[in-house]
Structures are given as structure tokens and as C-alpha cells.
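As you look at this complex, bear in mind that one protein chain is not there, while each of the others sits in place.
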Amino acid sequence: MATCKDCKGFFAREDDQDRGDCVMRVTDPRQAYYKAVPVEADKDASKCSSFRKR
Amino acid sequence: MKCSACAFEAPIGKFRYLYNARIDSSITMRQCPQCEQWLAVDELLGEAKDVVNPGEAPWGKSAGIEGLAEDVQV
Amino acid sequence: MGQSTARTEKESSVEELKNRREWWFVAEKTRSKRLDYLRKGVWKKGAIGGNYAPGIKIDLTFPQLFIDKWQEHEGEAIMLQKAHALAHVLDNIPIFITDNSQIMGYIGSAPHNIVWHWQGISMVNEEIYNEEGIIPEPEEESLEILANLNDYWGGRTAVDKLARVLDPEDAVKFMSGAIGWGTPTSAATYSTKDFDYIFKGFEAILAEVEERMEETEEKLQGNPSPEILPLYDKLPRWEAMQIVLEAGIRYAERYARLARTLAEHFESDPERREELLRIAETCERVPAKPPRNLQESLQFDHFVQVLSRYETFEGAWPHRPDYIHGPYYDKDVNQDKRLSKEEALDLVGEHLIRTHEVGIFAPKWAREGLQGITGTWVWTMGGVKPDGSDACNDMTVAYMQAARLVRVSNPTFGFRWHPKVKDEVMRECFECIRHGLGYPSMRNDPVLVANTVHWYGHPVEEARTWVHQACMSPCPTTKYGCQPMRMASATANCAKMIEYALHDGYDPVVNMQMGPKTGDPREFKDFEDLFGAWVKQMEWLRNILVRTVNLGRVKDPEFFGRPFLSAIYERAVETGTDACDPSNGDRGNAWVTGFTWVENADSLAAIKKFVYDEKKYTMDEVLDALNANWVGYEEMRLDFVKNAPKWGNDDDYVDDLMVRCLREVSRHSKENRCPSNNTWPLLPENVSGNIHYANLVGALPNGRRLGDALYDGGISPGPGLDKKGPTAVLKSCGKFDHVTDGRAFLLNQRLSPTQLSGEKGYQLWKAYMKTWADLGLDHVQFNMVDDATLRAAQKDPEKYQEVIVRVAGYSAHFVDISRKTQDNIIQRTVQGLG
Partner (left out) sequence: MSRRDKWKSARDAMMAPLGKTKGVKTRESVPEVCCGKCEMWFENAYSSEGRGTCRVLKMGSEIHSDKPTYVLEGDAGLISYFNMDASHCSYFSKMELIDTDGTECSDPLFRRALRQMKKFNE
């Protein structure tokens, strides 16, 4: 099962390797930005459309 | 009153009252219940004068700008 | 139109654009690439008329995160329960860093989202469910989420709880929508913030809280006595403060972490990498510790504003950023030369943009009353220091210059004019006005300091720290002067005073007996009888609003709860109370906002002259005409408009009546008391409430019909009815005392951009301002965009996105306000100066 920690967009926290940020590039109709969502390292990512294997 | 856009005819009160063009003028704006166009209406005569589109002002220019040449609508 | 030209704005040089006074195109061409990107990238959060712009969606992540922890902590003290829920939101809400940006923080999970505060009022929750265009895709799923949220909050919100406590008659009449607006809860409010205290840093405040808790726990172990009983309730409040302050620090650290990740793994441009590392360093420093430089002080400030708005709908933004950030600007730019002026301008411009992009869902009455903006974010500039010396600094100038480059409609500025303001600063103010921004509004500092002392007894040194609490009302930023909850619900639809006096207290528009039965006007013997009825209706209207809001204020800590605001309020930290608790030393700074005020004077004058003095018409005829909404009485209506005296023409007949009305209200203001036992003066102004109420106020003797826009200002003459020129307007407005006759008085004036061009234009304006100051007026604001441009913008809105107008108390992009409001602005008299 693919998990968040297997993804290129996952960056573990220094103080807690079991958690981290899912960092994504987003371009909306007006501006472009990087977005971070807190995730668990072992979260199931098999259905994640943004998953990119590390 | 007769709508100047679609010719719908009804008493003036049937035309939705929108607002005055200017408080010291007898021209108001009303909306035709049939074609929903905004109309300039002379309340003294009870007649629809014309359709009013965005950017058009049935009251002409603003008050107080006489002599301030470039503010006058052309 | 004088602007017809063969060359388009794209082909024209900056000089040509300046000559044509197309300042919106000048701004686009002269601002830095960064500011241009950020300005164009920002999503429009104010409603266009009454609707949100395409693409704007309600944020569903925020309420779902909130409710997870809220339900887990059910049964705990409300402030503590809320602190847990907020901390969970701050730890988990998605964050983002926009390309080119340097200031972090946003309320919501994506830049196109607007948030709302479901804990405030169920009706608003239901309104969101019913609202078109803002439901995120997939709609079916979102509606299910919203329905579940609304089912949970129904009956549990602050206003639902308050409605059960209020006198039922008051509740029904208040919520009729006819007599006023607002929500008597701090779920929709705004608060003054004392940055002298906040800039100590959250860690220092946490240490203070810790110390208080230890002292208190010690006392709880001592001799039992009634004195220690209240202490039990203080501990959970302090704990709540700790939770949100710590969460605030972690929220900033999340930005630091993201910025570092981007610098290390994503960014290839070395310059931007440097910026990202600087952002990381900044967010690691503030708000935990005091700021050391301009970027840190701006960032600290913005985090505090964002965190406050995660807690509640802050519909205004009381602030004095030039005063707060000036020393950091001076250190970075003038002393250490760490920043160039251009770099500093980028930061200041972005500060305006980051503020502009904040979006919180407003119910329709608020959207209509504040068209084009999210709230009245009037930042205070200039003024004096507590010792009375000039407080203007380089940051004052930087904000004015940045405003002309980014041309946002929110925040706007109110400038505290005083006799020691330097000419160079006055020129900056004028340039903003000349560029058509509609701001700064000009405020008379000595008058308003005296006014603040007069009504609430704030010490003069504290009064001198004042900021605009919303558009108009000054409030000190000191420990006991800060106002935690603006009772916006005390906003009166004043035209109802004369309408009810003429209808025996009955409201023909909403079909309800509202005011007291003051008698059939046909039976009135003379004008004094009518005036007496007016006084009774005025007192009733003010009383019901003030009663409702006073109760809302006292119940707020029980029904809503403000852990974050309490944590940044020195007096709340010290006493372990909710910031909104009036018992913690709050001196009071309440006022009744008087919408649609001037119609009273013009209507009373028309009846006095035509019915009682000249006996040209009978009261019967007047009432028949009003009941028919003037339909069939057009000649008579025009007589009432054109031949009855009108306010703003230096005509004592009507001006004396205005002064008499104000003095009656002033007397009554001292009889109304706020929970801190202070006064409730009147503050006439309208924002765009004059449009919202157009269909709620019936025909009046000033010649308006149901549906016509009401007058636009607080003391502005009716549009087109001021026939005697600008000095006559100022003279009328100078006939009452701006210190003792009310709280503040909004005056809109429209000027000619062609007449005021060049140095000659500045000198004309300066002479006008001298007359204004000599007459002791407290406020004036200007529109300086010509008819031709405004009509062109109506026709072709896409091309004129950055054209701004002053509505009343705030500015809006012209294309964002309804056509009726646009026409109302075009109708205003253009005054020629000199």
C-alpha cells in the first residue's frame, strides 16, 4: 500500500518523523502557490490523485 | 403605461419601481414586468421615455458641475 | 468625455496616462513586478452588489476541523472548549505561500475561499446553505456537509441563545430588519488591539499567564472564603489563553517549515530562495518573540489579525500601522540601511494586499450595506503621540505611496489631521485623493481627542492614541481604552424616526406596530406636537437597539467566548476574564451608528414650512401623498423637494432643526448607559446602508419614494440638493458642536479632478481644508472621479477594475457596487472650490 511517506511531496517534521507536510504546487485562475497540508507518514495514499512515488 | 421596449401595457403601478434618477427630477426608473427592461419614466406624464442601459443616465449630468468643463457628459 | 484618445492605455506612456488622470493605469505601469503579480493575483472577497464574485467558495475545511474538537470537549467552559477547537484548526488547516509573497497568513484553506463563523447565528448558517454560487464542488457533497453542520449548530449559536433571553417583543422587532442591523454578539464584531502590549511576544504573555495561574492555584489551597470562589472560573480561562497562544506560535512555525522546505527542495531562483529563508526566519521569530525589523513587525501584526479572525468575524480593522511599524521602518531604511525604500515599499504594498484578500462571509444585509468590501477596514494614519507631538513618520508616507500603487479598496485610511502636520504629508494625502482613491478620509484630531474625553472620560494621553474603531469612531488603544466588542447591532435606521412619527408608530413597510403610539398626526395642533412625537420615536428606536446590544455584550462571554482576544488583552490576562467581560475595567466606547439621519431634518423642515408656517398643504394631503408613495402627487412632490429648505445650504430654517434634533439625541445619549455605565452618543453615517434601506423606508416629506436611495452621508446634504456651494455645506455642518453634539459626523464631498489638477489644485484644497478645520468639523472625505469615467466604467466594467470611489466611510471599486449605488454616487453634487 502506498503511503504518504512514499510520496515526493511528503516532508517529515524534524521533531516527529511520523508526521509531516504534504507539499503541493497549485495554480489557480489568478495566482500560483505552494500548499502544505499536515498528514500522517503512514496514511494510505493509494487513492491520492497527487501521489508521486519517491 | 406602455413599455418602450416590448409594448406591454399596464397601469404605471404594475411596472416595478426601481429608483429615482435624481430626487429633484420627475424622471424615475421602473422595470417592465414582461420584458424586465429598465425604463426611464416621466412620473408627471406617466409615460415611459426610453430603455436605460448601463452607463446611461436619464438625468444627464451631475449637479454642480457647470463651469467645470471636462466633467460634463458629451 | 475628455479622455477619448487614439492610443490605448497599454500603448500610452506613464506621462500621457498621468495627463489624462487615468491613475488606475498609471499604478499598473509603475508598481514593481512583485506588487503587480500579487495585486492581480488576489481574489475579490467583497460582494459585487449583493453577490460574491465567480469562483469564491465557502470554506468547509475550517468548520469541520473546528467541530471535531469542539464536540470532543463538550461540557467544558466555553472559552476552553473553543480554545481546543481553534488550536486544532490552526494545527491542521492547509496553509499556502503565494509566489512572490513575503508576508504569510490567511484565513481559510485556499486563496479563493471565504470562511464564516457558524457559532454566531443560525440564520447566517442557513443563508450560506441557500446562497448561490459559493457552494464548493461537488455541490451535493458540500450541501450534505453544510446541512449536518447547520443541524448541529441550530439553536446552539450565540444569537439563538440570546434570542431566548431577550424580551420577545424586542427580539421580533430587532429581527424585523426594519429598524437597524447587526448581531448583538462578538461573533460579528471588531476589536481594538494594543500593540504596545502584544509586541512583547506570545512567549512573554504566556509567562505572565503562567505566573497568574500559579498565584491563583496557591490561593485556592488557602483559607476557604467567598473571595476565592470566582478564582475557580479564572483557571480554565487562563488555560484557554495558553492553548491559543501556543497554537498561534505553532501556526507561524508551520509557515516557517513550509518556507524552508520550498527553499531547500523546490526553489531554483537564488533570490527567491533567500526570500524564503528570510520568511522562515521571520515566522520562527514572531509572534513568539518581539519583532526586530520591519518584515518581522509587519508579519507579527498580520499573524495577530489572522488569528483574531480565525476566532471571530472581525468586520473592521482598527489599526494605526504607521505608528506601530514606523520605528522599524526607520531602523531598517534610515539607520541600518538594511532595506532600500523600494524594498520597504514592496513590503508595505503587500501588507495592504494581504489585508485586502481576507474574506469572511457576510450575510446579505451586510453585503448590501458594505458593497464591494468585506468590512470597514479603515486604518488610522498620522495624528499625535500621547504627549501631543506630531506622530507622522516615514511609514505614514510609505503607506500613502503604496496605496496609490496597489489601489485596494480595503483597507483604506483615515488621516488624523492636526495643526502640526507637515506640508509634505498633507501633499501625500491629497495625492491619494487626487488619484481617486477616496481616501484618506480627513479627521480633525484635536476635535476628536476632545470628543473622546467628553463622552467616555478617557484620559487625554490615552485619547491621543485613538484609532478608527470602524469607519469613523475613535477608540484609544490602551489597556482600559481598548474596545473588545463593537456593538454593531446598535445601528439605527434613523429615517424610521420621522416615518413612525407620521404613522403613529406603525411601520407600513413591514406591516408591524413598531414604535410607541404617538398619535394621529392629523390631530397635531402645531409643529411642536410633531416634534414631540419624533422625540418619542427617536428614544424608542435607540432604546431597543441599546437594550439588545447591552444584553448581548454582557452575555457574550457565556454565549460565545474569546480565548484569543483575551490572550492579547492585558486587562483580561491580568484578571483571568474574557476580553468582552465589561467588569474587567473596560471604560466603554459605545455609540449608536445613525444611518439615514439627514432625512429627519429635511422632512421636519418641509412639514414645518408647508403645513404649519405657510399652511400651503394640510397634514391630510401630506399623509395621503406619502401613503400613495407620491404616485399621482408628482407636482406636490417636486414642490417639497425644490421649495422646502434643505440641509447643507447654510439656511438657518432647516439647519436649526438639525441642531435641535442632534441636541435631543445628545441628551438621550447620556440617559442610555452601556454595561460599563458609560454613554451611547450618536454617530451619523451610512456606509451603503442608504441603499440597503431604500426599500425599507417609506415615502418621506423630503420628497423620496419607497425605493429611492437615501442620502449618502451622516451629515452630507441630499445628492444634488446642496445648491449653494462647498462653503455653505461646511457652514451648515459647522453649526453644531462636533465635540458635544454626537460622536462623529460623516461628510461626503465630491470634487472636480480637472479643477484640482496641478499645484493650483492642491492650494485650493488646502484652503478648503483650512475652512473645514476652522469651523471645527470632525470629518470630511472626497470623491474625485468625473462623471464620464464612472459612466464609462458602468458600460465597460472589465476595463475599469481598479477605479475606486468613496461610498461612505469606506471605498469600493466602482465595478463592485450595484447600479443603484453607482448612480447614487454619480448623482452627488460636484463642488467647485475657490
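Per-chain numbering from 1; labels A, B and C assigned in written order.
We take it that a residue touches a chain if its C-beta (ideal position, glycine included) is under 8 Å from a C-beta of that chain, and two chains touch if they have at least 3 such contacts.
Please read these numbers as outputs of a predicted model, since none were measured by experiment.
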Touching the missing chain are B, C
Touch assignment to the omitted chain, from C:Q64, C:Q513, C:T754 or C:T771, lands on C:Q513
Given C:E132, C:E271, C:E342 or C:D387, the correct residue touching the omitted chain is C:E132
Out of C:N543, C:N695, C:T727 or C:T754, the sole contact with the unshown chain comes from C:N695
Contact with the hidden chain, among C:R156, C:K385, C:K616 or C:K760, goes to C:R156
Note that chain B touches the absent chain at residues 16, 31, 33, 36
Residue positions on chain C contacting the omitted chain are 48-51, 121-127, 129-133, 135, 143-144, 147, 150-151, 154-156, 160, 163-164, 167-169, 171-172, 174-178, 181, 363-365, 368, 371, 510-513, 691-692, 694-696, 707, 818-821
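What we mean here is this: only the chains that are shown with their structure count from here on.
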Between the Cα centroids of chain A and chain C the separation in whole angstrom comes to 39
Note: chain B sits from chain A at a C-alpha centroid distance in Å of 58
For the pair chain B and chain C, the C-alpha centroid-to-centroid distance in angstrom is 33
Check: chain C positions touching at least 2 other chains come out as none
The chain C residues in contact with chain B across the complex are 1-2, 629-631, 634-635, 638, 641-642, 694, 702-709, 718-723, 750, 752-755, 786-788, 791-792, 794-796, 819-820, 823, 826-832
The chain B residues in contact with chain C across the complex are 12-13, 17-24, 26, 28, 43-44, 53-57, 59, 61-65, 67-74
Note: in the complex, chain A contacts chain C through residues 11, 13, 21, 23, 25-26, 28-38
